[in-house]
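What follows is a set of notes on a single structure, which appears directly below.
Removed from the display is one protein chain of the complex; every other protein chain stays in position.
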Amino acid sequence: MTHVAEAQAGHAHDAHNHAPQAFIWKYVFSKDHKVIGVQYYVTAMLMAVVAGLLAMLIRVQIAWPPATQEPQTQQVESLRLSPPPAPIRAATDAAGSVLSKGYGKTAKGYEMKPEFYAMLFTMHGTIMVFFVLSTAPVSGFGNMLIPLQVGARDMAFPFLNGLSFWTFLPGCVVILLSFFVEAGAAAAGWTSYPPLSALKSAVPGSQMGQTLWIIAMVFFIASFTMGGLNFVTTILNLRTKGLSLFRMSTTMWAMFLVAILGLLAFPALIAGSLLLLFDRHFGTSFYLPAGIILSGKVMPNAGGSPLLWQHLFWFLGHPEVYILMLPALGFTSDIIAAFSRKAIFGYKAMIGAMIAISGLSFVVWGHHMFVSGMSPYLGMAFAVGTILIAVPSAVKVFNWLATLWQSRIQFHTAMLWALGVVSLFISGGLSGVWLGQSAVDIHLHDTMFVVAHFHLIMAGAALFGVFGATAFWFPKMFGRTMNETLGKWHFWFTFITYYGTFFPMHYVGISGQMRRVYNPYEYDFLKPVQDINVFITYCALILGLSQVIFFINFFWSAFKGRKAEGNPWNAAGLEWTTPSPPGHGNWPGEIPEVHRWPYDYSVPDAPQDFVLQTDPSPIGALKPGGGH
Amino acid sequence: MTVSVVSAAETRPPAASRFEALGPGGSSSPSGPASGPIGSDPARFGLWVLLGSIAMLFIGFTSALVFRRAAADWVPMSAPPLVWVNTAVLALSSVALETARRRLRGVRYEGVQSWISVTGLLGALFVAGQVQAWRQLVAQGVFLSSDPHSAFFYVLTGVHVVHVLAALVWFTTVFVRVRRRAYAPGGDGLALFATFWHFLGGLWAYLLFVLFVL
Partner (left out) sequence: MSKLQGLLFALATVVLVAVSTYYFVARDWLPELHSDRGAIDVAMWWSLLVTGIVFIATNLLLAYFTWRYSDTPGAKAAYWHDSPKLEISWTAVTAAILLVFLFNALNLWGSLVDPKTIPADAVTIEVTAQQFAWNFRYPGQDGQFGKTDVKLADPEMGNFLGTDTKDPATADDIVTPQGVLLVPEGRTVVLKIRSLDVIHSFFLPNFRVKQDAMPGLTIQTWFKPTKAGKYEIACAEHCGLGHYRMKGTMFVLAADAFQAAMASQEAFDAASGPLTQPTQ
């Protein structure tokens, strides 16, 4: 009935000996979690390039929309707009001649069309949120790390794992293809609010583009669900001997919570998207009320509610942003411990905080809808959870600070990124306290203040987390180290320009600058803030360019970097007991038994300043009363 | 110092009963002995997690339905009679499956293949019956776009049928294994598939309740 005998004979790597695999089974349709993780990661990188380029176009447009080309005859100084400098003008013309469908040619040169702008911000958001920042940290690093950090040969369902990647990839293809349909890609915002997204004539992108958006999302969510199944099952069922839940790294806890969030929340978006598909193509009225008049025609729908979409979307949407952010929080604790040679402070509190954040994330979605017209009393209920979620978030910051206190910090690139996460978490998190107060949100909703908030805390934390995790675990995955000098230059350029890009958005948001606006200076009250927008755009352009350093470093180091040993950082976690890179089956012999948590750094009586998780000596956490 | 709730007190489960390669994507590369409290069977555990996710999908639809019902234009429709016949068919398929399962557990193969065949046939019949019910409604002029209740009827039954079709795909591999006598007699090899199949039956009952009783 069972393969018990086989299991107890010990799964030495030899038991898995098979004939050398063909390239296609080893690297393309692989079932090995490490290959799959890298596949996800590299795909996400490529999607990030696309979404990043979209952002550059957006920023140039906001700083120098067509209004700035007009002769400035304003008497009032603050209402005079500055034209784009010549290089920008030239670049815009170049972009316009290439992206001819998105630009129109005028006497003054190429001018971006409003429908193209709407497509830009829609697709930037969609691709970044789902195809980059849900993918690289979760599917990428989750797959790479989970078996290594829990002590398993592979994920629980390797075939399903491979299938999940090959379901994700078509999603990427579909969303990218949507750029090339007649009326362009979806253009109703990444939030796809109906009726704008439901009525084909409401905006050009709501023709084929929006349908392809929905299809791409179905692929993505199916893939994420398969991944989530694997994560949860592997973490709960395949941990090696001695690895209790409270000896797991914070990274593992983050992956576990993220998988649960995804499994419970994504179905709501599938449900909502399906109903949107029906409203778009089959004449239903889930989201469409009576009395809509579009292009001079009365629509036949009746009884639907656009609010229904918002509830379904944000029921996913809010946990989704924590899905993006939690892995970075997990990575950061692991990295800080390793490079400050000090155990993470308040391990249980850190886990508790992540659990609290995850739980609360399910009951705050309405804070995206404070001014939507939903019942104001419902709004009050949502404000409660929203403000309170700042408590566990603050607890995490305090614990990181306490970890750094009396530590011994080694400023490897990974550590810089982890500190960057802490910095961004503070900045981005605090603006959330403003927005959670529903009355304050009346002024700030849909302004650049919100854009600042989520770019700092969600996108920033996730991005810096990914860069940190890359620097930290690159040697493990590729058997080579990344170049420290390039890494540091990349960090500094990115850190400074990231803040330069997004922090000033708080100011223009308070001034009332709305988001998703093709030309803010239509409004006199926004003309005075063009100078800030220009500054932001310059920082954004440098931010984008700086990522070239990373690509060079990543790909060069993967092939030509200095070879790494098994544990180049003298880190204490289980994954560092494998070779770099680990072979098929991860451990060449038996999977080691775990005796302690992965944070025994600078233990007083230890021979070295770290004690491996697999070390059975009665010191550190295993000292009587040490309790880990 | 906090004392971790672990190690000494925790009993290591025996090198767990390695799951047979059941169901689609069944893996056969186990790791070292599992030490988690949910030790035994990753495939079984994974299935329950999946069922949770599927449940959330239908909870999403249910909340949409409840939200939508509040609007003034809700005109309740009555269930086409064929729907009740299909319900009986689905229920019987679960009975057939349980019978097959019981036979297998009873350390013999007699009748397992017959009863499992009945399960598959009734399942396919259910799908055909649902499609027929839709066609009947269309013939009566009740379309997806006619009114909200009919819209939800089509959507909910449609998504349910999609899951039944997926189960039928799984069924083909189960059937092949039964024919090949790959399940050990005396064991509960059909358990995983049965869980999914009965879940779909229970889900159907829930959908009927939400559509016609609530």
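All chains are identified by letter, namely A and B, in their written order; residue positions are counted from 1 within each chain.
Keep this in mind: a residue touches a chain if its C-beta (ideal position, glycine included) is under 8 Å from a C-beta of that chain, and two chains touch if they have at least 3 such contacts.
These figures come from a predicted structure and were not determined experimentally.
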From A:V42, A:A91 or A:A290, the answer for touching the chain not displayed is A:A290
Cross-chain touch to the chain not pictured, restricted to A:F345, A:W365 or A:W569, is A:F345
Considering the complete complex, of A:E522, A:E565 or A:E590, the missing chain is touched by A:E522
Missing-chain contact among A:T43, A:S407 or A:S546 belongs to A:S407
Logged for subunit A, residues touching the omitted partner chain are 76, 79, 114-115, 118, 188-189, 193-196, 199, 202-204, 288-294, 296-298, 304-307, 340-349, 371-373, 376, 379-380, 383-384, 387-388, 390-391, 394-395, 397-399, 401-411, 416, 419, 422-423, 426-427, 430-431, 433-434, 436-440, 442-443, 445-447, 488, 492, 495-496, 499, 503-504, 506-508, 510-512, 514-520, 522-525, 599, 601-604, 609, 620
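Here is the rule we use: only the chains that are shown with their structure count from here on.
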Rounded to the nearest Å, the gap between Cα centres of subunit A and subunit B is 33
Subunit A residues touching subunit B in their complex are 1-4, 6-8, 11, 16, 147, 151-154, 156-160, 163, 225, 228-230, 232-247, 263-268, 270-272, 274-275, 278, 282-286, 290, 302-305, 308, 311-312, 315, 348, 590-591, 597, 625-628
The subunit B residues in contact with subunit A across the complex are 1-7, 10, 12, 14-18, 24-27, 29-36, 38-39, 41-43, 45-46, 49-50, 52-54, 56-61, 63-64, 67-68, 71-74, 143-145, 148, 151, 155, 159, 184, 186-187
